[in-house]
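Below: one structure, written as structure tokens.
One protein chain is absent from this view; the other protein chains keep their places.
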Amino acid sequence: MWDAFGFEFVNFYFIPGLVLGCIYALGAIGITLTFGILRFANFAHGEIMMSGAYLTWTIMAILGAAGLALHPLVALIPASVLVIVLFLATDRFFYKPFRKADTIKVVMASFGMMLIIRSAVQVIWGPNQITFVPGIAKPNPTLQALTGDIGMMILMPNKHIWIFAGTIVLVVALGYLLNRTRIGKAMRAVSDSPDLAHVTGINVDMVIRATWIVGGICATAAGVFLVMDTQMLETTMGFRMLLPMFAAAILGGIGKPYGAVFGGLVIGLAEELSAYPWIGDAPLLSPGYKTGVAFAIMVIMLIVRPQGLFKGRSF
Amino acid sequence: MKKTLLATAATLMATSAMADVNIGNPMAMTGPIPDLNAPIAAAVDLAAANINEQGGMFADGETLNIIRADSACDPTAAVDAVTKLINVNSVTAIVGPVCSGATIAQAESVSIPAEVVTLSVSASSPAITNMEDGTDLVFRAAASDAYQGVALAELAMANGFTDIAVSYANDDYNAAIAEVFVQAYEGMGGTVTANEAHEPNKASYRSEVATIGAGSDNLALFSYYGSGGITLMRNALETGAFANFIGADGMLSDELIEQIGAENLGTSTFTTSASDDSTPSFGAWKAIADAAGVPAADPFVANGYDATFMMALAIEHAGTDDRAAVAESLRAIASGPGEVILPGQWAEAKAILAAGGDINYEGAAGNQDFDENGDVAGNFSKSVIVDGAWAAELIQ
Partner (left out) sequence: MEAYTGYFLYILSLLTVGGIYAIFALGLNVQWGFAGLFNAGIVGFAAVGAYTYALLTTAESPFHIGGFGLPLPVGMAVAMAMSALIAGIIGLICIRLRSDYLAIATIGIGEIIKLILKNETDITNGPRGINKIPRAWEHFSEERFYTSWPMSWFGTPENWEAFFDGLPNWYWQPLFAGTIVLVVFIIYKMLERARLSPWGRMMTAIRENEPASRAAGKDVTRRRIEAFVIGAAIMGLGGALFAQHLRLIEPTNTFDPSKVTFLVWVMLIAGGSGNNKGAILGAYLIWTIWSASELLISGGIALISSTFDTLDPSILATRAGFLRMMLIGILMQVILQRYPGGILPEVRPASPKATKTTAGPTGD
């Protein structure tokens, strides 16, 4: 029935792929920075994303009951402050003791944090789904009419426009931070070579804090964008995003935030485009294997080019 | 360490388990479907509460205890949980687990070797029908998919769908029912334009929906509402790939209305085990459930109540909490001849049994007569949106 609209490849495969890609990209930024600067794969990152979304929802619900309806992108700001506090506390109590120890220790600690945070959310908010926004999102009529006039009708609901806009703002801000500010340059320096950075007098603790703050903001945003898209909250959604986000970080090159953004978009697109009927009428790859697309890209990348497309760190 | 733990556990158990009747109830508290599980567990508790209010078990009014454990929809957890229920808590019988895989694993690994009866609340896999070799220990209060898939195919035909696209979540329940549906539907002359699995719990299904939507306006959706079903349905509605939806009871929930909105579900029909308000047994159940705030028509909730109630009736019928007597009594109370007992009528049933009479339990989810494999046939009803809520009607 959608044949009538034409242009279906863009509307039903490319745009959804980009939406998913934006969410992966924002999550992968935090992962790649932690990996580059603190040198470990943070398995709790997906849960941080999820708890950010739950906190945003709770703030909206509390203020909503008081008669103040907030847009999720506004409620995201106080929620990300809470997430940053959570991140810094986790680092202080669970990761810092292992700063000089084997990587495995801190990876295991983050694995444990993943369990603790997820079960805490399940105990506090319950395991059931929570409706974020009820109803279904219809395409934005203005955009549809405008693009329809020039023969390239784009069907995009408002929530996707918000997600794209939010991602662009965050990525531009991140670019400014990393390239124009002192702390941003220090972060890049530590990521490139920690010993050298230490010798040149960079305050490593400060850089680590900044990493958690940037990662926390991006993770909360990723979580909120995810629930804006799926319109519901679920306690396992963070974990399900984790491996594709790792894949994105590796694809872009560890320690390279822009690489992570690019990697996220590629993984998101690859997942959605794998179901396009490239040959014949059936999906190219059975949708049952959809989850495997990101894993396969990740494993191939690790084998063929472990430093990633953007020449990140390889151990 | 082990000894202290066991000793503590034993004392904790003993406080609640003295001279009472204990039924083990492994449920999928954690794992992939906690939201589907929660109302079923509430229905099990409700049945026990009803029984204890109306005189409890046996002549001296012993308390019926439901000892809950977590089977997590996972064979490993189910086997561990049921091992503890049978050996440590010494339960008389098992009511539960929720998922088919967990049910088969706990039965083959623990409860059949220990000769304990299992009455599953919602395991619907056709594989359970013939799983026993010469024993009579596994029963279920939910109809096999082999029946519901056919009922759904008939419904699709009755709705005038000559072609249909099928999308099923790749888990034990949905894959099984989809297979039965496709076979039956094609046998009735329908055309299946696409038949694809989807991975549960993904954030987006837009591309899958668009691809399989190319061939047909009708979608047969087999999924749990709590693990991707709602997202898939939302994506299908947003992209406008499909006009009509049918599906089985995994999708039928008030959660669907709350999240997607009744106004968008006008063309959706879902089957479930009989939940027509006009039948006396479902009416009786709905009155009890509504009073207790349990969603009466959610998937397998009525079956949860039936299973617990029947197990208690069977133990009452046997007159002892001995394990060996349960299977035979379960068959005796479930089907005729005998006085018809409706959900909630514990005092009546108790009186008849005490007088040496026969009873025939007619359950909330169907007549609950066991065949020789311990299966029930089940009636099915179809649910559509009427005035913003699900309204069920029996399929004849």
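Labels for the chains are A and B, by order of writing; each one numbers its residues from 1.
What we mean here is this: a contact is a pair of C-beta atoms (placed from the backbone, for glycine too) under 8 Å apart; a residue touches a chain by one contact, two chains touch by 3 or more.
Everything numeric in this text was worked out from a predicted model, so none of it was measured.
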{"item": "Contact residue for the chain not shown (choose from A:Leu18, A:Ala41, A:Ile202 or A:Cys218)", "value": "A:Ala41"}
{"item": "Residue among B:Glu108, B:Asp217 or B:Glu393 that touches the chain left out of view", "value": "B:Glu108"}
{"item": "Residue in contact with the excluded chain [from B:Gln54, B:Thr83, B:Asn159 or B:Thr320]", "value": "B:Thr83"}
{"item": "Residue ranges of chain B at the interface with the undisplayed chain", "value": "1-2, 5-6, 8-10, 12-13, 15-16, 29-32, 34, 38, 41-42, 45, 67-70, 72-77, 79-81, 83-84, 86-88, 90, 99-102, 104-105, 108-109, 113-115, 125, 127, 131, 133, 170-172, 175-176, 197"}
{"item": "Footprint left on chain A by the chain that the document does not show", "value": "35, 40-41, 94, 97-98, 101-105, 107-109, 111-116, 118-120, 122-123, 126-127, 243, 246-247, 250, 286, 288-289, 291-292, 295-296, 298-299, 302-303, 306, 314-315"}
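Just so we're on the same page, only the chains that are shown with their structure count from here on.
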{"item": "Gap in Å, rounded to a whole number, between the CA centres of chain B and chain A", "value": "37"}
{"item": "Residues on chain B engaged by chain A in the complex (per definition of touch)", "value": "30, 34-35, 38, 167, 170, 194, 196-199, 201-215, 217, 226, 230-231, 234, 237-243, 255, 258-261, 264"}
{"item": "Residues of chain A defined as touching chain B within the complex", "value": "1-3, 8, 11-13, 16-17, 19-20, 23, 122, 127-129, 131, 134-138, 155, 157, 226, 229-232, 234, 236-237, 240-241, 272-277, 281-283, 286-291"}
